[in-house]
Structure formats: structure tokens, C-alpha cells
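A single protein chain has been omitted from the complex, and every remaining protein chain is retained in its original position.
By written order: A, B and C. Residues from 1 in each chain.
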Amino acid sequence: MSLTIGIDVGGTKILGGVVDEEGKVLEELRVVSPATDVTAIVAAISRLVADLAGRHAVEAVGVGAAGYIDKARSVVMFAPNLAWRDLDLRAELEASVGIPFVIENDANAAAWGEFRYGAGEDVEDLLLVTVGTGVGGGLVHDGRLFRGGYGVGGEVGHMRVVPDGVPCGCGNLGCLESYASGTALVREARAAASTGAPLAGTLLDRAGGDPASITGPLITECARAGDPFCVEQLARLGTWLGEGIASAAALLDPGVVVIGGGVSAAGDLLLDPVRAAFERQLTGRGHRPLAEVRPALLGNRAGLIGAADLARHPVS
Amino acid sequence: MSLTIGIDVGGTKILGGVVDEEGKVLEELRVVSPATDVTAIVAAISRLVADLAGRHAVEAVGVGAAGYIDKARSVVMFAPNLAWRDLDLRAELEASVGIPFVIENDANAAAWGEFRYGAGEDVEDLLLVTVGTGVGGGLVHDGRLFRGGYGVGGEVGHMRVVPDGVPCGCGNLGCLESYASGTALVREARAAASTGAPLAGTLLDRAGGDPASITGPLITECARAGDPFCVEQLARLGTWLGEGIASAAALLDPGVVVIGGGVSAAGDLLLDPVRAAFERQLTGRGHRPLAEVRPALLGNRAGLIGAADLARHPVS
Amino acid sequence: MSLTIGIDVGGTKILGGVVDEEGKVLEELRVVSPATDVTAIVAAISRLVADLAGRHAVEAVGVGAAGYIDKARSVVMFAPNLAWRDLDLRAELEASVGIPFVIENDANAAAWGEFRYGAGEDVEDLLLVTVGTGVGGGLVHDGRLFRGGYGVGGEVGHMRVVPDGVPCGCGNLGCLESYASGTALVREARAAASTGAPLAGTLLDRAGGDPASITGPLITECARAGDPFCVEQLARLGTWLGEGIASAAALLDPGVVVIGGGVSAAGDLLLDPVRAAFERQLTGRGHRPLAEVRPALLGNRAGLIGAADLARHPVS
Partner (left out) sequence: MSLTIGIDVGGTKILGGVVDEEGKVLEELRVVSPATDVTAIVAAISRLVADLAGRHAVEAVGVGAAGYIDKARSVVMFAPNLAWRDLDLRAELEASVGIPFVIENDANAAAWGEFRYGAGEDVEDLLLVTVGTGVGGGLVHDGRLFRGGYGVGGEVGHMRVVPDGVPCGCGNLGCLESYASGTALVREARAAASTGAPLAGTLLDRAGGDPASITGPLITECARAGDPFCVEQLARLGTWLGEGIASAAALLDPGVVVIGGGVSAAGDLLLDPVRAAFERQLTGRGHRPLAEVRPALLGNRAGLIGAADLARHPVS
């Protein structure tokens, strides 16, 4: 049985696991690591791999990280939350550990994971949209990971959806991420609570009366309990998302759309508005197949599992 | 030398040609055909092919047509300007003519033509954007035509760029096509001329004083002659286009962007504003390669040449 | 008891009435008149006035008409639906009838009517917004009709609410009228019904299966019967209206907002969404009085009654 390691490098922690050919995670480790110290992250990955490789006969390692990875899956050109600029991460890690590595964008890795072992196991084409702090995306087309001409495609969160709109962390105005991310969800809820909107009262109470204590999970929890304001906030986010996905689908025509990321824990409270907006907004609706909108299945292991599989089939 | 026929089915005419392996058109024919009479179009294509095949030893025929073509390149699911609905055009034509056919979306065929023999000959990834009556698009990724999960991808003109914006022929509000097509160009110029805006005076004079006589080619001609209003109108269209392409590039990360279609005859009067807006708006600019924006090279033969080549390599 | 005549000149008919000092209509007449024949309209008004004046001792006549009326309340500078351009209507009518006239914009006249004898009887400041074919407005400030510097203020329907938005009859893009008029209501409902949206099914059935038979009153009727689609359409219109009124209120700070016009027959199905959007969107909410949003009380007689009263107090 061929085994590989998948690594998911986040802003504050590194998650690693040994994955078999069926996408099963045999062992998983997690270490804390500061995003700002490049050398420390490389060392932490190396140790984590050495540790796992000591107990499992692994062939290769796949690393998923936020940022722009070059088409050769080697160099991190730019990582918004990590202190990497034009770093040949693959070369450094291979030199340090002595096992083949591939580096991939984290949302791409997650899309691949869901395609191979999750919500897209039955299709050849999927668009993964992850809704967390930001909005990310990855595309599988004709059974192959779509990476774009320079390796930096799939950034569904940075399509502009409102000219002169809400500023985005990327420096532009009006990106989808500015309206459809968990950050936007919390921003809007806090704003409503701060102006004393009566509708936001229950949520504010649950946050101990302090708007700054409102979080995404709290909004989801209140929505599940039936609070109309929180239901509406998730519906609003879902509407933006569904409309944005309709624009993406005009270009990409995905076979299925898979929604992942932390906010997707809200389930149909999020997905139903996504579906309604997508169906209402898709160009040519009625004359073309309507892609199904599904929840992701692999949770926060999607990136790890996908990266491990990409390491096994580095040409996918 | 292997020869194939390429056919480009437009709203009012059908263009056919015999194309060799180097993309050279050996003979070309054009017939007028009403878009609304399905039987007549099929008969006209059949005659045109029979005619050309009588003089050249052709192996196969590729047909490019506006509309949604299924992934098997056989059935026209929907064609906005032609009277086709779920028509198995390939079966009908093969039965009629006795030569293998493939059917493809016209912008996809044109993208493939530019990729193989035109502006994208030197790259593996390109996005073609055609600016004519509407705004169309086709994508080549890793040397293969990107067709989407159901065969209907690449509709760059139907990304929504303005919520609650100008109505589009597709039934939605605020599509890129509503701002960046030749139709939009003429609409805006006529509107300005109708309200007696002094700036539009030269153009109106050239149109004989009748706003309804203003056309796209006339605007381009006046812009070339230095008329500030017409230069500004093309720049405005180019800005919308460049901003829309930046959104598309967030998803697609094209290696190069090729601008074709009738309005692209304006050359750098259109392309320079496209480039400026694209560079200003591309997410992650400065941290990723900037795709070159180039003019298309094959003119209105791109679809014919591309369709012919797709017929030769039906699995591309 | 002082009596005056009020005249309301519409696109297809002229309504006239004798009004007493308490705003009571003693006698009312209606004649059909083509909007395009200037001479015929003037003659029809003259006859109507002569007729009424023959039976009542009237002092003066007030005429309300759509369009731009000069500050002297005499000249119709421009009337979008009537064939008047820089016509001194007052001089023509006084010469013809021999009674003093004042001419006023129809929405201004209606605002004055509601202020004196209707929904604004108890306040000194009101903004009337009429929602019919278009969106009109009139303002009373400190007990006086606000007419603007040139007599053409109060056009709340032509504030731009969406840059590059839906074209308006005035030639601009994105006016409030493009989203919040009865015309917009019908346009959106027909569009949804035409694309076969299941939600619009009940409405479409009620329209005999023909989207073109959908009317504003039918939408209101279905909404009253509880049809979710029609309720939603009115809510959508109301939201645009409430948000537009919030922008207007930033400037005008009205004491109360009165909603009139044909679409206001929908009552709270329209007004509740207006109120919700207005309260959510008003700048400085929580730190300033919130103007009450009320239904108009005088129906389609508001213009007639207001015009009659303005004739009595020509300096108001």
C-alpha cells in the first residue's frame, strides 16, 4: 500500500498526516508555528515529516499553503499571511528531509481532496468554494486540477462583484470576499449590533452585550436556534455567494459546486440561499444543466488529504 | 497533407473553408442563410460542405456556432440567435453528408484557432475575448480547449459586473456584455448624441445629424481621426473590458489574453485602456506574472480555422 | 365661502374639480384628452373651467401637470409626457377664460394637497413620494411648498441610486425610478415569469399564462392573497424606495414621509418594507428623530385639491 504525507500550513498551525491510497488518514499531527518566521516554519515541517516518516513508509509529501505557488509546484511566489516571497519551498524541504515534495495552493489541494475522496468523487468537474476568513476556490476540470497559466488560478473570492465596493484585503474594492466571507458576516453583524438595531438584540445578548464578542460560530449557533436576524445574515452571505458563483459558472461551467470552509458548518442555512441565488442568476438558466451545490465532506482535512494525493500523482 | 473543412455559422451568413494542417485556408465560400429556418441552415451547410469536398479530399468538418453545445460536441442545446433547441446537429449533418463532423461553440473554436495558428501560437494557455455585438470568450488551458463540465464554459460576457445594472440580452442585469460590447458602445454614443452633448457633435455630424446612424465602425473611424469623444468612448469600453478580464483572470489565470471581434479593429485605442484597467485591477498584481493583452491575428477567420482544426483532433 | 378650481392634467385625461376652503370637492369632472395635441389640451381645460365656473363662483384656478414649471408658476418648460415646450400655459389659459390661474408641477400640487388636507395636516414639513408609472416627489418645508431655485425641485425619482444601473426614461442610468416605480415592479415580475421561475407560477397563472398580461394591480392583488412571490416583489420595491428615501432624508430631513401614487394601494405590503429599509439606512439613525412613513390620504384627488388650494394662496 502506497503512503504519502499531506501537510496543511495555516496561519498559526501546521497540520500533517499520513494518507493511504484510499484517502484514509492513518496518523495525524498538529504543531503550532508562527506565520512570520520562515525558517521556523520550514524547520517545523521538516520535523513533522521526519517524525511521521519514521513510523510510516512514505513515498512523497504534498504541502498545501495559502498563496501563489508557481506552475512547477515548487516556489511560493507570494503568501498573504506567511512571510514567504519567491521562496523555493520544495527545494528547501527536499534538501532538509530527503523525500520528494510537491507544493500546492491550499484551496487547490482541498479541491483535489474533495474531488478524489469527498463531495466530488462521482464527477469529473467541480468548483470548490471555501468560505472562511476569506473566500477561496479550486477547480477540477476533466479530472485534472486546473492551475491556470502561472499556477495562480481559482481565486473566486477576488472577482469584483461591486464596482467601488467594500475594500478587500487584497487592495481592491468590491471583491466577492468582501461580502461573502466569514469576516464580512461578522463585520455586518457587529455593525448592526453596534447601532442598536432591535433585530440584532438576541445575538448581542448572546455575545454578552459586546458587539466585538460576536463571532461567526455564534451567528451560526443563533441561526440554528431560529434567531431571525442571524438566519437573515447567513442568507445575505449565501445570496452574495450564489450570485458570485453564478458569475464564476458563466466562465467555468462546473459540474458540481462544493461549498467548504468554516462558515459552511451552517449547512442549509447557508446552502439554500446559495442555491436560490445561483439558480436565479445563472446566465442561460433553463437552457443548460444546473450544477448541483453540495456541502464539502472532508472538513478541515480536505487540504491535507488532497496534498497527500497530489504528492502521489505529481502530474495530475 | 490532411485537409479539413471549417464552418462558421453566423446570424445571417455561413462561412466555410478548406484548411490544411498549417492553418492555411485553401478555399473559402460564403452563403447567406436565415437564422430562423433550421432546416434551411442544415441544408445550406450540407451543400457548402459537399461543394468544397467535391474539390478537396477532406477528412472531417468542424462547425462553430453561437450557443451552448453539449460536451460530446454534437447537440446544440440552445442558440440565442439561431432557431435551434436540443438539436443533434452533428447527427443530422453526418447523415446528410457522410463525413465526420464536430460541433463547437464559435468563441471556443475561435480561441482554438488563435491558439493553434494565431496570437497564441507560442503559449499553452490563453483567454480569447471577442468584442462584437456581444462579448464572448474561449479558454485554452495547458494546450487543451477548456469546455467546462457541460460544454458551456467561457462565457466571459455574462459575468455580472454591476449588481442591478444595465439589462443584458441574456435576461440578467449588469453583465459585462452590457458595458463592454459593440452594442453598448453604440448605445452610449447615441445617447450622448441624442441629448445634444457638445462633445458628441463631430460624431453626430459624421452620422449625418441622426443619432440612429451612429455605428461602431464610425466611432472607431472618428477615434482614429482624433475625435476626443470617440477616443473616450472606446477608452470607457476598454476600461470595463480590462476590469472584467481582471475578474476573469482571478479565476482563470490565463497565460495571455487575446482580444478579438469586430470592435478590436480599433487596435490600441481599445487595447491600451484594456491593459491599463487590467493592470490596475488584477488581484495580487505585483506578486504574480501579468498576462500580456494581445490583439487577435486571424480576424473573422479564427472560428473557421479553429473549427477545422478541432475536426482534425476531435479529442483536443 | 371662497371656492377655487383644481385641475390635474394627466397623460390621457384631465380631471377638474371645485374645491372649498376646507379641501372639500364640491363637483368633479373628467374629460379625455390626447397628450400630444397642445391646442386641444388648452381648449379642453378652458371648457372644463368654463363649465364649472358657470355653476360655482370660483376665484381662481390651479393646474397641476407633470413637468418642469418655471418659478413664476406660469410657463411649462418641459413636460415629458405632454407636447409642451416653453409654453406660457398660464397666459394662454387666462386669456381664454378670464380667471387667474397658477400652474404647478403635479407632484408638488399633490404634496401641497396632502399637507393642507391629508396625511400631513398635523405637520409643517413633509416629503411626498408618489409611486406610479414613475416615482415623483414634492416637499413642504416650514409650511411652504419647496420649489427649488428654478421651480423644478423634488424629483426624488431621479436621484441616481446605482451607478451604471438600469436605464431610466430620463436618459440617465440607475435612477431610483428605474427600481422603485410601478414600471419596474411589472418589468421584474414579467422577467421572472418569462424565464419560467417556479415561484412566479401563481402570478403567471393569474395572468392567463402570458407574462405581458402581468400588471401592477394584479401583483398587488396576488400579494394580498398571500402569494410569496408577489409579496417579495413589493418588498423589493419597498426596500429600494426606503433606501432612496433615506438618501433624500439625509438632504431634506422631512418631518414625515407620505407615500402616494397607484402602487401605494398595496398598503403595508409596500410601506412596511419601506419603513424597514428607511430605518436601517438613515444616516445618523439613533441620534436624530426618525420621520414617520405614512400612506397618502387623498388618493388621486391630491393633485386637484392641492392645485386648487395653491390657486387660493398663490404665494405659498
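Side notes on the structure shown:
In this section, a residue touches a chain if its C-beta (ideal position, glycine included) is under 8 Å from a C-beta of that chain, and two chains touch if they have at least 3 such contacts.
Predicted, not measured: the structure shown is a model, and the values here were computed from it.
Put simply, the missing chain touches A, B, C once the whole complex is considered. Across A:98, A:143 or A:171, the single residue that touches the chain missing here is A:171.
Screening A:191, A:212 or A:225 for touch with the missing chain picks out A:191. Of the candidate positions C:18, C:162, C:186 or C:271, contact with the hidden chain is made by C:162. Residue C:151 is the one among C:17, C:64 or C:151 that touches the chain missing from this view. With the whole complex as reference, residues 162-167, 171, 173-174, 179, 191, 194-195 of chain A touch the missing chain. Panel shows chain B; residues 163-164, 195-197, 280, 285-286 of it touch the chain omitted from the view. By the touch definition given at the top, chain C reaches the unshown chain through residues 68, 77-78, 85, 123-126, 137, 139, 141-142, 144, 146-156, 158-163, 168, 170-172, 175, 243, 246-248, 250-256, 281, 283-284, 287-289, 291.
The rule we apply is simple: only the chains that are shown with their structure count from here on.
Compared with chain C, the chain whose C-alpha mean position is the greatest distance off is A.
Mostly identical positions are employed by chain B and chain C in their mutual contact, as over half of the interface residue numbers are shared between these two copies. The centroid of the Cα atoms in chain A and the matching centroid in chain B are 34 Å apart.
In whole angstrom, the spacing between the mean C-alpha positions of chain A and chain C is 51. Of all residues in chain B, those touching 2 or more other chains are 162-163, 171, listed in ascending order.
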